[in-house]
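Only one structure is covered here, and it is reproduced in the block below.
Some chains omitted; the rest stay in position.
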Amino acid sequence: MLISCVVYKDGKRVADILPNQIHEYLSDPACFVWVALLDPDDADLEAMGREFGLHPLAIEDAKNGHQRPKIEEYGNALFVVLHIIEPMGDDLHVGEIAVFAGPNYILSVRSHAERGFQDVRARCESEPDLLRNGSGYVLYALMDAVVDRYFPVLDALEAELETIEEGIFARDGSPRANIEALYGLKQRLGITKHAIAPLLEGISNLAGARVPVICTNLREYFRDVYDHLLRLNQTIESIRETITTAISVNLSLVSLQENETMKRLAAYAALVAVPTLIAGIYGMNFEYMPELEWHYGYALAFAAMILIDAYLFYRLRKSKWL
Amino acid sequence: MLISCVVYKDGKRVADILPNQIHEYLSDPACFVWVALLDPDDADLEAMGREFGLHPLAIEDAKNGHQRPKIEEYGNALFVVLHIIEPMGDDLHVGEIAVFAGPNYILSVRSHAERGFQDVRARCESEPDLLRNGSGYVLYALMDAVVDRYFPVLDALEAELETIEEGIFARDGSPRANIEALYGLKQRLGITKHAIAPLLEGISNLAGARVPVICTNLREYFRDVYDHLLRLNQTIESIRETITTAISVNLSLVSLQENETMKRLAAYAALVAVPTLIAGIYGMNFEYMPELEWHYGYALAFAAMILIDAYLFYRLRKSKWL
Amino acid sequence: MLISCVVYKDGKRVADILPNQIHEYLSDPACFVWVALLDPDDADLEAMGREFGLHPLAIEDAKNGHQRPKIEEYGNALFVVLHIIEPMGDDLHVGEIAVFAGPNYILSVRSHAERGFQDVRARCESEPDLLRNGSGYVLYALMDAVVDRYFPVLDALEAELETIEEGIFARDGSPRANIEALYGLKQRLGITKHAIAPLLEGISNLAGARVPVICTNLREYFRDVYDHLLRLNQTIESIRETITTAISVNLSLVSLQENETMKRLAAYAALVAVPTLIAGIYGMNFEYMPELEWHYGYALAFAAMILIDAYLFYRLRKSKWL
Amino acid sequence: MLISCVVYKDGKRVADILPNQIHEYLSDPACFVWVALLDPDDADLEAMGREFGLHPLAIEDAKNGHQRPKIEEYGNALFVVLHIIEPMGDDLHVGEIAVFAGPNYILSVRSHAERGFQDVRARCESEPDLLRNGSGYVLYALMDAVVDRYFPVLDALEAELETIEEGIFARDGSPRANIEALYGLKQRLGITKHAIAPLLEGISNLAGARVPVICTNLREYFRDVYDHLLRLNQTIESIRETITTAISVNLSLVSLQENETMKRLAAYAALVAVPTLIAGIYGMNFEYMPELEWHYGYALAFAAMILIDAYLFYRLRKSKWL
């Protein structure tokens, strides 16, 4: 689906055009064309490929979807694939945006993602001074927008981790639920990792020594995106390590709880076993057992049971077994 | 076994020739020869070696099989070894394809693998424009085909992992079966790792700065294979990490289950121990135990046992011990 | 909030000026301006940005806060962000100092941190020979001060770890408290790690081959800071590894304690079960049980119970079960 | 002990000479001398050192033994140390071969190793075309022989690991024996690791860009050795990872077994406890207990015990507790 197809000149919007007019404007190096597609079918992509003269392998990647995030150079054009991560209930949904950036065109292809990038276009158009840098700046603006949307996702994961941590150290927590939650969290963390880690190397090139033509003069901007990615990556690593520690801490606490349960059981067992022994003793059939003939023998035996249990209870409570 | 031996000129099939005619065509730089062998014996390989002038060490490697996947340069020729992974029941079978690629020849030697590469030849012949690039393009097409066949293998492993994960968190799962399954999965994952990881470095050279002569102009194509390998490698790493986590999560759950079993046992023990104590008390032989003489003493004792057990049962159920 | 705004010439303090006079002095390459801000609002920062001609992306970073520590070049100026770590009760509080260092100016922006850097200014002014090196030296002095303040923080963490270690190996320690303490320690260690690790790469550039203009002649000084960071980083790694080992050692000790608890419980159970058996035997109703008729039968049975228990107790104590 | 001292010219054996004649032949660049020593004493080595003009540090290393495997350049000569690994009962014995390779000499010093390298000399002499390459080729041949002998060692370790794996998953295996076996295996794996890993870097230089003089033209040969080392290293890594997994899987299975043991114990306990309760009930001394007076009361009680136990047994067996 075509979302928009606009020509810019000197940082300002010139005209909305039809896709089949694109090649007319491409020949003018002073202007650039910015096309946005949403979930296009193969025919659309091939048509665009012909219009812009895109490399068949890049078209192929955009068609197939499910690519790794990457930044590839094809001659003096760039082909960028980014993951779009959107929370969906308890899960994370992964969409994709593929961007073809040539000297005077930008083609963005969004797939399987709800939220669009209209705000990026608006922001760009409100800053004609920067937009004058051409397609490289639009590429930056798109990447910046995608990367900025990772922050709330990771913030949510961090918040979730903190909730689980509280559950782990709470006395009445459910270790089983904690483990499941940690496991689920780790899976979702993996999704963000796969979106972010592969970009780190690629984008450091855009900010580094050998900058592609369309990104010259924008070094600081791409370095800013790189810096954001580094920050996200650090957060991911830190969450990941905490999850690993939390799993092993949880295991230790389960073992401890087992230990405590065992002690408590043993304590209750003792409270039953000792009176049973006393009852057993006075259940013996010896002919000469003076206590049996005492008038208050039974009462005394009973009292003994209760007193011993009371004492045991006090001792066990004191030593924290109960 | 010779599968085919064909001469191509200008991207088109010219003639099927006999192996001993090969050297006649090799002298013509405008055409190239594509030979495919299947499980050849040593004599066949040595004959080919003489025909093409291959390096004895490369011939030796092709003879012995069980090589690491690798991409080696011998002068202006390339020697490439790839693993072919084919599912066989519950196991993964590892075959091999060794490719000798010179300026105007391709010799592919497939060993211990069922499925052939006829489709690669067909695809190449259907795209004469690309085939015109000569042996380098055929090398790409073969590598691309081998690598593409890794995807369904890894997809199957991923699906298997998901099944095991469900088993781990299911209340009635068998932890022993889960562990065995995880262990088996890890072994099979290792097989794919050994096929993919060693290629990463070698192929990045074909796509990088110092490209061998026969691969010039094909940089984007080899980069595409490299990109696929990166994607596969990421999947492997991700499965591997999940397996490690799953093993430790499974261990935690086993410990938890132990804890739960212990509580349940203790609960049942209590249900038996308390009536036993009561029975013990009324089994005492004191002369003055008024209850013993009551007409409903026995009934009351019995009722006490049942009521206490009922109450215990209710409490234990409530606190989830039963 | 403006803390101070001073002009230096030839290593000596020349004058305290107003912020809006700054640009007058910037044009004189012989002097440099050192401005210190505390928790400024956005308007303050933008005013400074205009005064010094700072890059909007750097201003943006200083505004937002919560940056990764970093050292970035903007043309011939440097933008440095450092974390300030201050202990606050049991927790570590993270503030920030952002430093803009140009050929003849230094602008430091401190946020969310209690302790200032007046001592740095005092030290610099007392060494006019070194201060003559200009803004590069002030940058060094600020970084050195921030980094030096990490040492007591890490020393405190190390001391804490040693206390926990003692608790782990103490017989009457609380494994649960140990685990919680280790977990908390690891979290705080992560905070220091995030302050220190990202700087390592950046600062090695200031001390290395391609030194930014404002840092020339100061190579040894920045290498000294780098060396301190390496030392801190080593301490962090060492604490981290020890925590990991301590967690797993603690788990082993919990298992061991479980084993010991179980043995002790079993020992007590034996001390009750054996007399119960004896009582059971003499509770049987056989007509011909000679012991039952003995005058001292009861006493003997009682004595047997006590003697057997005493012997058991002695054996169990000897084999360390009690 | 001198094993042999032979002069070669143009790839062919010329003469067996005495050690003190060596320097006469060294002056002729057309021939080269190949000397093999076995467990020499210090005096022998120093004599050789003087004869060949070897560096005192290299002589020192050869004297002391217990070196890391390494490849060092001394001017235009190479000093190579390799570990020789020989199985000895259940253990691995580590010997050493030190090779001094100069432009026209090879001195090999074998220590603490049983099997010699006569076969290498024989193979070299049977291929005069290759031997013509001089000392570099002999160096290759020796390294190739040493490295090839690592393969059966690692194959044996792999086979051993498979045996242990079977033991781990067998129901009647001994976890204690498995752990001891895994531990021992890991120790032996370490020995092979120490033989192989340090060589990887050194030998990649012989096969790489900056090749020492005596190895020119032999790039492919040393790359072949490198490739074998990579394969061995991969096998080591793979065994190592499997051992780690196997240890943790074994731990999980031990925990599981504990769980199963506990259930079984509890089942047996139930089979005893319930009849004990019934016996206790009918051991009560109430005056009015009608069952006690029934003629078949005892038989019925007995039957009840047996029936209840039979039912319990059936239930427990069904739920796999017995």
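So that you can tell them apart, the chains are marked A, B, C and D in the order they are listed, and the count of residues begins at 1 in each.
Criterion: a contact is a pair of C-beta atoms (placed from the backbone, for glycine too) under 8 Å apart; a residue touches a chain by one contact, two chains touch by 3 or more.
Predicted, not measured: the structure shown is a model, and the values here were computed from it.
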Overall copies of the shared sequence [whole complex; 4 in view]: 5
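Definition applied: only the chains that are shown with their structure count from here on.
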Partner chains shared by subunit C and subunit D (touch criterion as defined above): none
Chain copies touching (subunit A, subunit C) - same or different residues, decided at half shared: different
Inter-centroid spacing, subunit C versus subunit A (mean Cα positions, whole Å): 25
Residues of subunit A engaged with two or more neighbouring chains: 248, 251, 255, 258, 262, 269, 273, 276, 280, 283-285, 289
Touch-based graph of the chains, sorted into line, ring, star, complete or other: line
In contact (per the touch rule at the top): chain pairs: A-B, A-C, B-D
Residues of subunit C defined as touching subunit A within the complex: 55, 57, 67-68, 70, 72, 74, 175-176, 179-180, 182-183, 186-187, 190, 194, 198, 247-248, 250-251, 254-255, 257-258, 261-262, 265, 268-269, 272-273, 275-276, 279-280, 282-285, 289, 291-298, 301-302, 305
Subunit C-touching residues of subunit A, taken from the complex the two chains share: 165, 169, 220-221, 223-224, 227, 230-231, 234, 238, 241-242, 245-246, 248-249, 251-253, 255-256, 258-259, 262-263, 266, 269-270, 273-274, 276-277, 280-281, 283-289
